[in-house]
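Only one protein chain is missing; all other protein chains are in place.
Per-chain numbering from 1; labels A and B assigned in written order.
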Amino acid sequence: MNASPSPALHWNRALTPLPAWELALVVALLAVFAINSALSPYFLNVETLSDATFQFAEKGIIALPLALLIVSGEIDISVAGIIALASVAMGLAAQAGCATPIILGAGLLTGAVAGALNGFLVTMCGVSSIVATIGTMSLFRGGAYAILGDRAIKHYPESFAFFGQGYVVGLISCELLVFIAMALICALVLHFTIIGRRIYAIGANPVTARFSGIHTGAHRFALFVAVGMASAVAAILLTSRLGSTRPSIAQGWELEIVSMVILGGVAVDGGRGSIAGVVLAVLLMGFLTVGFGLLNIPGIVMSIFVGLLLIAVVAVPRLLSVLRSRL
Amino acid sequence: MKRYSLHSPPRETGLALLTAAMLAGMILAYPHMASLRTLTALLDDTAILILLACGQMTVLLTRGVDLSVAANVALTGMVLALINHHWPERGVLPVLLAAPVLGALLGAINGVLVWRLRVPPIVATLGTLAIYRGLVFVLSEGAWINSNQMSADFLDLPRASWLGFTVLSWLALGGATCMGLWLHYSERGRNIRAAGDNPDAALYAGIDVGRSQFHAFVVSGALAGLCGYLWVARFGVAYTDVAQGFELQVIAACVIGGVSINGGVGTVAGALLGCLFLGVLNNALPLLGLSPFWQMAVSGLALTIAVVFNARAQSSGKRSFIQSPARGSAQ
Partner (left out) sequence: MNKPLSQSNQPLLTLSSVRKQFGGVRALEDANLELHAGSVTALLGENGAGKSTLVKILTGVLQPDGGEIRINGSSVRIESPRAALQLGISAIHQESVVFGALSVAENICINARPRRRTPLGPLLVDWTEMRRRARILLSELEIDLDPDQPVSELTIAQKHLVQIARALNGAHRIVIMDEPTAALSRRETEDLFRIARRLQNQGSALLFIGHKFDEIFALSNRYAVFRDGSTIAQGLLRDTTQERLIADMVGRIVEQRFPAPNPHLGSELLRVEALSQTPFFRDVSFSVRRGEILGFYGLVGAGRSELMQALFGLQAAQEGKVFLDGDAVDIRSPEAAIHNGLALVPEDRQHQGAILDLAITDNISLPNLHRLGCRGFIRRRRERSATQPLMQYLQIKAAGQHQRVRELSGGNQQKVVLAKWLATRPRLLILDEPTKGIDIGAKVAVYQLIRELADQGIAIILVSSELPEVLGLSNRVAVMRHGRVRALFEYGQAQPEQVMRAATGAGEYA
């Protein structure tokens, strides 16, 4: 363990220098910008950059509350499944001729219920979150497949398209705004509120947290619901952007989203991490994707890179500390 | 499989009865199903799942998880298909021998990450999952290898029949038996169970937990490699999305079969039953008028119910609430 000051506090005082991890991410982000602009003349185009926000906003919106969940010591890999199910729910509402607000409501409700199911399994039934969400992942996506089969739903009301395709002010898309809002909310909650402090405690030592009067079950349940609803928000944006619903929507997204959180410096076993790190990681992965896209490298090849990055992010610090202790 | 204690959990019996009941129900509703062919077809369908579940179970015993098995299957399958495509004259035997070796290598990468670099298994295998899948695409350049590009003996081996069962089924049964014997009678097998049950105690007993985890990943990888050949040969096609998402079915089968995600607990018999349960369930779907699109949802539901049962069973055995893990002075 390094002797740095408590992780719960470090990112709050304005005069503290940026901690090492976040600094490394900033450097990496600048490097990605530099390399991408060198390799492709289209990169530093404002429009390209604005388009790039669509790449990471949807995933980032989920990564942020997921980070809080992971800090509290749990994990949720059913998020992509929730996107699929919420999207299907919205598609059905659209097919039934509902107005946009109802469609949104259907999606959000689905996300909340899905998150509540996860929360129920983990807090009330005592199932470990990894196993529970592996099960619900299949359940949710399977549900989407069971309902739609190999069909797709393509008819959404016009006003629905705004969320995923519209711009609020100038080049700031609706998606980007939602992402920024989510980032601010999560940062506020995790780093400045009582709830945030309790989340750190629950992740660092759930037994002591309970002995100290913290209702660990309620907090974790709430976080699962939050992640579920964030997935629903992402589903709204994604479905709106694509203009259609297929059961295979967002397939494989859970890997990238979890990678964003871990890349952002959140420890897998909980108790450590910052929102700033996660935001930087989201940006990093987003702009990497754009760069790869401009070079016409298919997504599945990029995921090799994501996999390597994920492993490196965890392995390299441990390697360094082993080497340091040997010297 | 022999058990070391007389106090066997009733879980596996319950599961066996449930599976038998489902099967009986199917046969009663559709009497034409009561034939040896149905049984052999069922076993064939479940064979690959059984082999992969044996491997996954070994990893689960050490408190790990291997999310990369399906990607391993896809990658080794593609490599072997390519080899067979370019050198069909060599026959199927080198391929059959190379399959587990190749898979073991991929598994060893996971093992080294977990053992030497102390990467948590979920992170390591999530990473290798992406890497291996991506490599399938890179190797094949996105193209498919079809059965007309594979040699006859490559394709025929799994289907070959012996004493009424296919080679595929025999491999599954043989593999499961070998695994069960290995876990029960070999030093390494016992160490794997001990290491997952209580890593702190393992240290004092001279058992290297990391090394046991490494062994488990190698075994899981080897079995996945073998399945790589079997999958590609059985379905006559190799492409990027082979076995996409199958790792979840494998974990589901293990968990339904009573293998604990916390390590130390679980038997091959249980994993086998979990596989048969899922196999029968999947076969029952069309009979119930449900499209194959329901498969994922049903197995997800079965897994969710199973884990709730598991959790209930584990907590009812607790003796005192919030007992401190270590009594005695804290040094």
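In this section, contacts are C-beta pairs under 8 Å (C-beta built on N, C-alpha and C of every residue); 3 or more make two chains touch, one makes a residue touch a chain.
Computed from a predicted structure; not experimentally measured.
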- Chains in view that the hidden chain touches are A, B
- Task: Give the residue, chosen from A:Leu25, A:Ala106, A:Ala204 or A:Leu237, that touches the chain omitted from the document.
- Result: A:Ala204
- Message: So one chain is hidden, and I want to know which residue out of B:Thr40, B:Ser147, B:Thr177 or B:Asn198 touches that hidden chain in the complete assembly.
- Response: B:Asn198
- Touching the unshown chain, chain A contributes residues 1, 3, 5-9, 12-13, 192-195, 197-198, 200-201, 204-205, 207-215, 271-272
- Spell out, residue by residue, where the missing chain touches chain B. 4-7, 184-187, 190, 193-194, 196-198, 200-207, 264-265, 317, 319-322, 324-331
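Simple rule for what comes next: only the chains that are shown with their structure count from here on.
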- How many Å are there between the centre of chain A and the centre of chain B, using C-alpha atoms for each centre? 30
- Residues of chain B touching chain A in their complex? 65, 113, 117-120, 122-124, 126-131, 133-135, 137-138, 142, 240, 248, 251-252, 255, 261-262, 290-291, 293-301, 303-304, 307-308, 310-312, 314-315, 322
- Which positions of chain A touch chain B when the two form their complex? 75, 121, 125-128, 130-132, 134-143, 145-146, 148-150, 207, 210-211, 247, 255, 258-259, 262, 268-269, 298, 300-304, 306-308, 310-311, 314-315, 318-319
